[in-house]
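For reference, the structure discussed in these notes is given below.
The complex appears here without one of its protein chains, the remainder shown in place.
In this document, chain identifiers A and B correspond to the written order of the chains, with residue numbering beginning at 1 in each.
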Amino acid sequence: MYGLAMAKGMLVTLKNFAKKPFTVQYPEERVKQHPRFRGEEFVWYEERCTGCASCAKFCPLGIIKIVTSPSETAPLQGDKYRLEVFDIDISRCMFCGLCVEACPYDALFMGSGFEQSAYSRKGRVIDIDQLRQAEKLPSTYFRPQLESASYKPQEGQPLDWVDVGRESWRWHEREKAGMRLQPSDASPEAISIGSPDEGRGVVEPVNEEIEEAGTVSAEETT
Amino acid sequence: MSCHLAEGNILHDTLMYRVVYDFVCPVLPAWLSYLVAGLAIMIILVNMVLLGAAVFVWAERRLLGRFHNRIGPNRWGPFGLLQPIADLIKLLTKEDLTPANADRITFFAVPIVMVMPVILVLAVVPFAKDTALANLNVGVLYILAVTSLTSVAIFMAGWSSNNRYAMFGAIRGVAVLISYEVPVVLCLLGVVMVAGSMSLSGIVAAQTVPFLLVQPLALFVFLAGTSAELNRTPFDVAEAESELVAGFHIEYSGVKFALIQTAEIGGVLTACAVTATLFLGGWSGPAASYLGWLWFGIKVAIIAFIFVWVRATFPRLRIDQLMALAWKFLLPLSMINLLATTLEVYFLRSDQGVLSTNDLWIMSGINLVVAVTSIALFGILIRDKVRPSKPTIPAGAVAPAALGEVS
Partner (left out) sequence: MPIRTEPMTINLGPQHPSTHGVFRLRVTFDGEEILEVEPIFGYLHRGTEKLAEERNYVQIVTLTDRLDYVSSMINNQAYCIGVEKLLGVEVPLRGQYLRTITAELQRIASHLMGIGFFMQDLGTLGTPLMYCFRTRERILDLFEMLCGARVTVSYMRPGGVFADAPEDFWPALARFMEDWETEFGEIEQLILENEIVLMRCRGVSPLPLETAINCSVSGPVLRASGLAWDWRKMDPYDAYDKVEFDVPTATNGDNYDRFWVRIQEIHQSARIIRQCVEQIEPGEVRLKLPLVLRAEPGAEAYGRVEASKGELAFYLVSDGGISPYRCKIRSPSQINLTVTEHLLVGWKLADMIVTLGSLDINMGEVDR
């Protein structure tokens, strides 16, 4: 009969009237974010970065600016470049994640936040200091090693640089560990990828491995 | 000098007026007491409309939110109750624009002309026993006369804005308002006939059986007609957000816009109040002399909920379909109702011309049958024009050669 479907429609709306709303009240409630979420505040590990500027070259918008100079400390040990400028103009960033995809050394990660703002576009240029100090909650986007360790950045567990690399690149970790920094074992429940004990903190600059690793990384990223 | 309103005075029946008059009478001269009492109930009335509109705005937004399966405004105040105040502050602080080539005087007059009928209509509605602000003996006629002012206001808005969208909206609005007056008047005739009175208090008193049951067809036509007159979906062609952006009030901003919104929302409330009075028995209910206002409020809320519910569910009709609905569907229905009611009243009434409660029950039985049959009949008559003929899903795709055959 005419009008029956309209009555049915009224019933549908009435049924939904009684349902729990599917929207959430944003600042208090949040929808669940997924570990691969490509968010703001890039996570950058200076210890891993070689200054190769692959990210800058691969950025479709060209918003990453990198200036390096040859390092004086230990050029023979592989510490070839020192980063002077690492600016990301995040106000123009579209979070496509291609810079992360291009990084051969697992030094750059997408962040997991989305709530940053500034009064001017200039204020949204992230410089190297901000990148250094930023909270290290890397997204698992394009980082299968983090995903297989079922790391969830939304749980607020910061990751140290030694924990985020692919296993095949432990040379990097070993070498850098000996050279510049002591990896912090401060957080015992920190998730670590691969075997954490092996080669950590060992001062053993191994020059041959660098080249070998270089070829590996070239293959890995293709 | 007696300090009480004389028994024969026309204003004596109005409880609120009488109370105020009796209160000020000992201190003031009689003519001033009349004036003060009049002003007092005017202030009550205006504030009632404003407050009612504010609450209804909040309620409608919350309800619509729930119908949409979302939350609705809940930030400002408990449950978002202060939201209308926030809206009002926003609207009051906005720049009040007048288009360069607008007819300034008419443009300025529109909000006033729009708000006026809404407030005036409420004056005759009894909120509780003896609490109508003016107990007119031609209440129904008065309501119909006053509400038709809105069409003038809509056309003034459309014409003076010097905007083609506004003009479109105004022409549509006037066409709709004038068309829907007819079925609404005819279905109210039935109510008046059964009640034997045109005064709203009289109609309430006559409802020993709610007219919802006695006049179901009239209620249906009245609800459809009023929601068309109030520009609410599915009949909101004059505003038609997706077509005309805002229709006749597209150029209004700031305070004027706030007034127009008040008029529209107040109009809905008024319509609810009138419907509750005419069809749901107004303030009558258990312990009506004390709790009349409560029953009245509950009935208004129920009708308002139905208005919002309908608004949340249906798409808009096109203007020609809307006209067709008025003239080809609602008008015949109200005629049928009128005919049935006339015959029933003619045969059932006593020699004094009074209908007893039993008569009303008999009438409600007959009218329910009449309503269902006539709506079903019309449904079947229209069905062929809108029946969905189901398109088919072919088992596989047509071979590319088919393209050659077709083109």
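The rule we apply is simple: a contact is a pair of C-beta atoms (placed from the backbone, for glycine too) under 8 Å apart; a residue touches a chain by one contact, two chains touch by 3 or more.
Computed from a predicted structure; not experimentally measured.
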{"item": "Identified contact with the non-displayed chain, of A:N16, A:T68, A:S91 or A:Q157", "value": "A:N16"}
{"item": "Residue among A:C49, A:I66 or A:A102 that touches the chain left out of view", "value": "A:A102"}
{"item": "Contact partner of the left-out chain, one of B:N47, B:N101 or B:Q321", "value": "B:Q321"}
{"item": "Contact footprint on chain A, counting only the chain that is left out", "value": "2-3, 5-6, 8-9, 12-13, 15-16, 22, 31-38, 58, 60, 94-98, 101-102, 110, 139-142, 144, 147, 221-222"}
{"item": "Sites on chain B contacted by the missing partner chain, in the whole complex", "value": "64, 67-70, 164-165, 167-168, 233-234, 236-237, 240-245, 311-321, 385-388, 391-398, 400, 402-403, 406-407"}
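Everything below uses one rule, namely that only the chains that are shown with their structure count from here on.
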{"item": "Between chain B and chain A, distance of the C-alpha-averaged centres to the nearest whole Å", "value": "60"}
{"item": "Chain A contact footprint on chain B (complex, rising order)", "value": "63, 65-71, 74, 309-310, 312-314, 375-376, 378-380, 382-383, 386"}
{"item": "Interface residues, chain A side, partner chain B - complex", "value": "1-3, 6, 9-10, 12-14, 16-17, 19, 21-23, 25"}
